[in-house]
Every structure is written in structure tokens, then in C-alpha cells.
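All protein chains of the complex are present and in place, except for one that has been dropped.
Moving on to chain A:
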């Protein structure tokens, strides 16, 4: 009991002092700076000068509208396709197959996917090359297919990237609903598959996936790296505009940037209100339609549409990943050839260019994953020892904070605070990544941890094993697969981080992601492709290790195989 309390207090302190308070303090700092209070820069508000400077930015209104539009459209597109695909495929082998097929997309960072998509969608990209001989184009068409003013390429990119995540969340949520029984009951009453989905299953599923949907929404409205590569540029989305303001050599530009971060927060709130309000409205309409009792015969045919969209988005993702691989080994690839005329490992041989960056990215990600895993295990084990296996709801809620707030809104404030702290840039970056790694690691681990058969620990206790021996000799080994998976998820989340590196590193820390984003706008596609491939390969290697390590460890243990 006492060890449990100590563990709990230590873990709680790490979570509160390391994550919750800094996020709130960063938000407070952004808010203060937005209203002209930043003593280190001699600004002693409150005043509205920061807002006036922000509003004077050219195209600000359009930038804000673009952020809202692209974020909402991408979230609704990926959510619609995910739910439609689940409705069409549930109960058959197709759902598992689709999940496995999309796993590499789930693991690939946004920036890598964006670079690949740009190679595919651009006027000189793969799609145009495929069409050129059919349409007789002798030069790339003069249409902005990437960076288009409506942000369609960005919407497509976000949807491709978020679809696997929402699909996984929907499948996990379905596990908690008696789908087969409700489907059988509904069918016996004369309803088709689509009708039962819309009226019976979706209303039960929605509360289970609402939080992940809001996470996707907050991310999509405020994404910077993908918007920089695929989004429009004059004006860009609000997030890109704010990030550029922050990078302005004039230190006082942090004031309008902070105001932009707060604006970003308001936009996210508006988007969330729209989605939640829309869902409520749809729920009411569904209830009314349900009372009318129409069987909606023929609605099942509509299930083909989400499947077609799923296939389209998955195909686009596969092309994007193939494109970065191919470009990284290309020597010469003239328009409109569908494949490079000459291959060369030249871009890879220049290891001085990427070796140190890759190693640094790996180190940061490994440190983050290890620290997050330790904190999560300490918190969950403390809960077990205190006999509260459900853990505290408020801590789980607080851990969602960094995922539900737009990154810019509190990272700008944190960056302003670290200016006056003697924190080395590398430590600041690792900590910044950890803010986003910990929630995912905790969420991934908490389910399997709480589902562990409590009689295992009880048996060990009845055999005389104390709390430490129960943890190290029974629980952790039995949970090896979920532990490894959680670590791999944390590792992948860290590799994909862009803003924390940019904002907290003070320009002195480069990761594969920041390099890839910087190179994406450059002239040499091969070097950008090398960085994108490395960026995607690191998480893949992490997941591969996470899947094979427990399998190796437990190769003769049937009950533990495939437990992840």
C-alpha cells in the first residue's frame, strides 16, 4: 500500500508538473502575449497591439477560413469513409484486411506522406505522367494541383493520413457493442444493413469515437507541416502563417504569433462546436426517422460509395509511399516518363547529409518513448497497488489536453517561457515531444493493463511474491506485447513531431521531419525523398521490432502469441 502511494504520487507529480501544468501555463503565456503582456520583450500590456499586427497580415481572414475549411472537410471526409467502410465490411474478413493494409499509412509521419502525395498529385507528378500520353500533353499541365487555392490537396492529404486512425478507433469501439446481436435483431425486423448501421449502431458507436474524432479535428485545423507542403501559399492556412510569424527574426513577432495561436484555439473550438452540434442534430433526425419506421429498402446499395472512396484513398497512399521510395533512388526522371530512366543510390550515399539527423531523431524518439512508458507504467501500477484498478478519470481526461488543443496555441507560449529558462534545446525538444507521446502511450497501454487477469497477480501474491516481484516477474512479462506496441506508438509519434522541434529547439535541433519539410520546397526531389523515406522507415522499424520482440520472447507460449 505504501509503495503504491509513493509510486502514485511520483507518477502523478510527473504527469501534473511535466504535462498538465506546462500545457496550461503555455496557454496562459500565449494568452498574455496575445494581449500585449511579455515583460522579457518590454511589452507590458494589456493592449491590443498584437491583435492589430496580426490582423494587418495580408490575407488573414482568408487564412483563417482556409484552416477551418480544410480541417473540417478533411475530418468529415475521413470520418465518413471510415464509418461507411466499417458499415460495409463489418462481420467479414475485409475489415481486418483493410486495417492491415492501412497500417503502414498509420505509421508513416504526416510530412513523409505529404511529400509523397506532392510527387503523385503535382502537375509534373505521377498522375499527370499517366494521363499525358492519353491526352497528348507534351509538358506538365498549368494547373495548381498541389497548393491549390481551395486547399483540396491538403484536404486529401489529411484524409489519407487520418483515415487509418479513425478506422482503427471505430473498430475498437465496435468491440464494445453487441454488433452481431443488434444486426440480427434489426434484420429480423425487416431493416437492411445500412439502415441498422445508421439508426442502431452508429448512435451507439459515436460516443465511443467522439474523443478521437475531436483529436483528429484539432490536429487537422492546426496542422503546419502538411499544410506547408500541400496547402496553398498566398495566403497559407492560419497555422502556417502563425508559424512563419514565429520564425520571424524580429523577436517581437512572437506577440502577433501568440495572438494567432489564440485565434487558432478559437477556430478549433468553433470547428468542434460545429461537429458536435451537427452530430446532435443528426442524432435527433435519426431518432425521428426511426420512429417513422421506414425500412429504407435499397439504402444498402449506397455502401458501395465509401468502399470506393476507401480504395481510392488507400491507392493514393500506396502511390505516395512508392513515389518517395522511387525518387530517393532516382538519377534522372524526365517528363513524361512513368518511371525513371536511370536509378542511382547517389542521394543515399551522401550519408553526411542525413546520417546524423536520422540518429538524432532516433535518439529523441527512443528517449521520449522510454520516459512515457515509465510514467504510464508507474501510474497504472500505482493504481493497482492502491486497489483502484479503474484509475482516475480526471488524469485520463487531462492527458487528452495536449491532443485536443491546437499545438500552436500553447507551444508558442511554452517557447516564450523556455527563452528565459536555462533549458538546453535538446532537452526542451525531448520534453516537447513527450507532451504528445505520453497521451498516446498511456491510451495504448491502459486498456491491456486493466484487462489483465487480476488472478495472475493474486496467484503470485498467494505464492509469497511482493508487489515488486509481481510487477517485474509476472505483469510486465505477460504484458510484453502491449508494452512493446505502446513504446512503438510513442516512438512513431515522436518521429512525426514537427512543431515542438521547431518551436522549442530554438532552431538548433534538426530532426528528419524538420529537414524533410524544409527540403520539400527545395529543388532536389531526391534529397527530400531520402528524408521522407527515412522518416517513414523509422516508425516502421519500431513497429516491426515491437511485433517481433514479444513473439521471439514468447515463441513457445501459445496463450501470449498475438496478444497485442
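Heads up, the rule we're going with is that a contact is a pair of C-beta atoms (placed from the backbone, for glycine too) under 8 Å apart; a residue touches a chain by one contact, two chains touch by 3 or more; residues count from 1.
The rule is simple: contacts and distances are computed from a predicted model.
The complex appears with one chain absent; UniProt names that chain "ATP-binding cassette domain-containing protein" among the candidates "protein-glutamate O-methyltransferase", "Glutamyl-tRNA(Gln) amidotransferase subunit A", "ATP-binding cassette domain-containing protein" or "ABC transmembrane type-1 domain-containing protein". Only one residue in the set A:462, A:523 or A:552 touches the chain that does not appear here, and it is A:462. When the missing chain is restored to the complex, the residue among A:136, A:387 or A:522 that touches it is A:387.
Of the residues in chain A, those that touch the hidden partner chain are 1, 386-388, 453, 455-456, 458-467, 473-474, 477-478, 480, 553-554, 556-560.
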